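Note that one protein chain of the assembly has been removed; the remaining protein chains are unaltered in position.
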Amino acid sequence: MLLTSFSFKSNVKKKLVDPVLQKNMKRFGGRFVIARAEVMKEVDNLEDIRVAAAAIRDGILANLDSYLITFEERAQARGTTVHWAETAQDVNRILIEIAKANGVRKIVKSKSMVSEESGLNDAVAAADMQVIETDLGEYILQLADEPPSHIIAPAIHKNVEEVAELFSKHHHTPRQTNIPALCREAREQLRPHFISADMGISGGNFLIAETGSVVIVTNEGNGRMVTTLPKIHVAITGIEKVLPTLNDLSTILRLLPRSATGQSITNYVSMLTGPKGADDVDGPEQSHIILVDSGRSRLLGTELQRALRCIRCGACMNHCPVYQNIGGHAYGWVYPGPIGAVLTPSYVGLKNALDLPQASTLCGACEVVCPVKIPLPELMRVLREQSFEQRLRPWSERFSIGVWRTMANHPRVYARFAQVAARLLHLMGGKKGLLHWLPGLDGWTDGRDMPAPTGKTFRELYAKRKS
Amino acid sequence: MRVGLFVTCLVDLMRPRIGFATLKLLQNSGCEVVVPEGQTCCGQPGFNSGDRESGRLLAQRFLKDFESFDYVVIPSGSCTGMIRHHYAQLFPADPALQKRINALSARTYELTQFLHTVLHIQNLHSSFKGNITYHDSCSGLRELGIKLQPRQLIGQVAGAQLREMEKPETCCGFGGAFSIKLGDIASRMADNKCQDVQASGADAIVGGDLGCLLNIEGRLRRMGDESTQVLHVAEVLVGPEALADLGED
Partner (left out) sequence: MSARDNILARVRRGLNLPGDVPGAERSEVLRAINDNARGPRPTYGWTDHAERFSLRSKMLSTTVDRVATLNDAPAAVVRYLNELKLPLNAVAWPALSAMPWSATGLGLEFRGAKDSDLVGITGAFCAIAETGSLMLLSGPDTPAAVSLLPETHIAILDVSRIVPGMEEAWTLLKSQQSAVPRAVNFISGPSRTADIEQTIIIGAHGPYRVHVILVG
């Protein structure tokens, strides 16, 4: 996916004044929050399960290589070909090689965020093959030629009018704005592709070391189609997605759908192990898994390792007041919201996404809802520390922090400075006590007045009173 | 009981009367209150900007200034959260220092926490005329679990009616330096908050953190709302007579 995270600030400016986006985010953005809160009432020991889920994920990460080797062995024993991709580009290369070797012309694809990292669709199209997104949201975006703006609701930024327009234009059908009818239209458009495709690509929510299986968690049924009907199935997923056992999967599944869409369970949980057997009447003849590193291993052993617990539910972005106001595209890469503010700089380089770790008030709403207890504010702070230490932040910012630090550590100087500032700003505030503009603080005063100090500092008044 | 009052840098500079209100509330409850002179700031601005060193310097300063007290009270959830949850982390290689910090952190309270949970205040002898809506500041709410305490205390203020806004727990967009670095988003978040405040029909928006209050007040006034009062919870709890008596000048 084209990276624009380095221009986060200008992305934000555009998104804040995009009337359609703003309206759509206000209308639809809160629904996941309400649904999650409602469904969590079913779970009387939510905290116990979160703790257990975090421990499962930490246990895997601590011995990730052993788990990957075990997974590979068992997947191979069931006839799955396991590929390893060091970089995003390798993902595209491996996939195209598999496709070319089998004369593939048409590919149907269910949701895979990892494939967004590598821009797989463009690479496949450039290799003269047709690739069709089949998740309804992803399909809409493929028609619109846009990237997803949310990891589980990719087209959350679009309204029905926009979808109607796209369908009518691309399907050459009468424009209709009835949502069930639009869903039916997509089903009818996509069904022939499922039947005729030579290859199906899916993501993988989890890899099970115990059985060598890949698990996908879906609602629409397209995930089942692409893993059942075409003669080749390729699952693409990150190396961190292993779970030890089926029991661990059961624990995590009590949290994933609830945290994501507010469902107790998704319509489909499909566990796929190897190609079809000799007597099977359906299922793919070939089963492939591409295990993707692409920056993940770099986080191991660092404070940021905890970000690899992530099970991609999207609750952090749903609950993030920054995300709610700017939408996912502003973040400029595959993963928006708080988890994106941690993963994007980690995967694409801090200097390419310098503002993302700053794009949070550290309000903590994300951490409270994270099913695997990723301390997202703390991790954003870690990245801020790295930015500071590597002198990536603007000179003026580093300078002012330096001055402030020295003063704050010298109380007499600090008191004197505060006294002068309080007086000066008080005078500038006039009768109403409001500053409409302050040099260097236009970031504040562009949209808000700055209430002026009342004139004397507390310590000044306190000293006077004591004497 | 000897209580050290940490005034906070924002109260010192911007709204000393919040400091005096806090002082008075504590004294009214029979505390012996001391305001150590060496205090400046808890270190959060630097810490959240990625400068750990400033966090460490100011954590040590805080320890030196406040270690001798039975309790430390702070009219801010955000500074209290910094001390309680982040100070010890700043010294991973110094367990002895961590131990001292943890011992002090455990005696460090946000104002409404202290009045409610430690002093068990039942009757404030204060009054307020009008409807109040309470904004739950993020650190207080999520790091310290402050939710019922201020509401219970406001409930003791004669004449004060609590009218909850729609999303009292949603961040107002302050976030320290965030409010300047990413001012566009901060202003939008403040705007959302102000709309919720206005829709609640409250005469005053009250909160426990001056940073949030300045952000909300700044947006309200820019929107042209000059009537909605913006008050720190200490000002409401101490009451109008005491406030008048604090005499900033």
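Per-chain residue numbering starts at 1, and chain names A and B are given in the order in which the chains are listed.
What we mean here is this: a residue touches a chain if its C-beta (ideal position, glycine included) is under 8 Å from a C-beta of that chain, and two chains touch if they have at least 3 such contacts.
Bear in mind that the values here come from a model prediction, so they are computed numbers and not experimental data.
Novice: Which shown chains does the chain we cannot see touch?
Specialist: A
Novice: Among A:92, A:112, A:142 or A:211, which residue is in touch with the absent chain?
Specialist: A:211
Novice: Which of A:147, A:204 or A:275 sits in contact with the chain that's absent?
Specialist: Of these options, the touching residue for the absent chain is A:275.
Novice: Touching the hidden chain in the complete assembly: which of A:96, A:131, A:190 or A:289 does that?
Specialist: A:190
Novice: For chain A, which residues lie in contact with the unshown chain of the complex?
Specialist: 24, 27-28, 31-32, 42-45, 48-49, 52-53, 56, 59, 61-70, 72, 78, 84-86, 90, 134-137, 140, 153-156, 158-160, 163, 179-180, 182-184, 187, 190-192, 194-195, 209-211, 213, 219-222, 224-225, 227-229, 239, 244-251, 253-254, 261, 264-277, 279-283, 291, 293, 297-302
Just so it is clear, only the chains that are shown with their structure count from here on.
Novice: Roughly how many whole angstrom separate the Cα centroids of chain A and chain B?
Specialist: Centre separation, chain A to chain B: 33 Å.
Novice: Considering only the defined contacts, which chain B positions touch chain A in the complex?
Specialist: 7, 9, 11-17, 19-20, 35, 37-41, 43, 45-54, 57-58, 61, 138-139, 142-143, 169-171, 173-176, 178-192, 214-215, 217-219, 221-222, 226, 230, 248-249
Novice: Help me check something: in the complex, which residues belonging to chain A touch chain B?
Specialist: Residues of chain A touching chain B: 9, 12-13, 16, 321-322, 325-326, 355, 358-365, 367-368, 381, 383-389, 393, 397, 401, 404-405, 407-409, 411, 414, 418, 421-422, 432, 434, 441-444, 446-451, 453-462.
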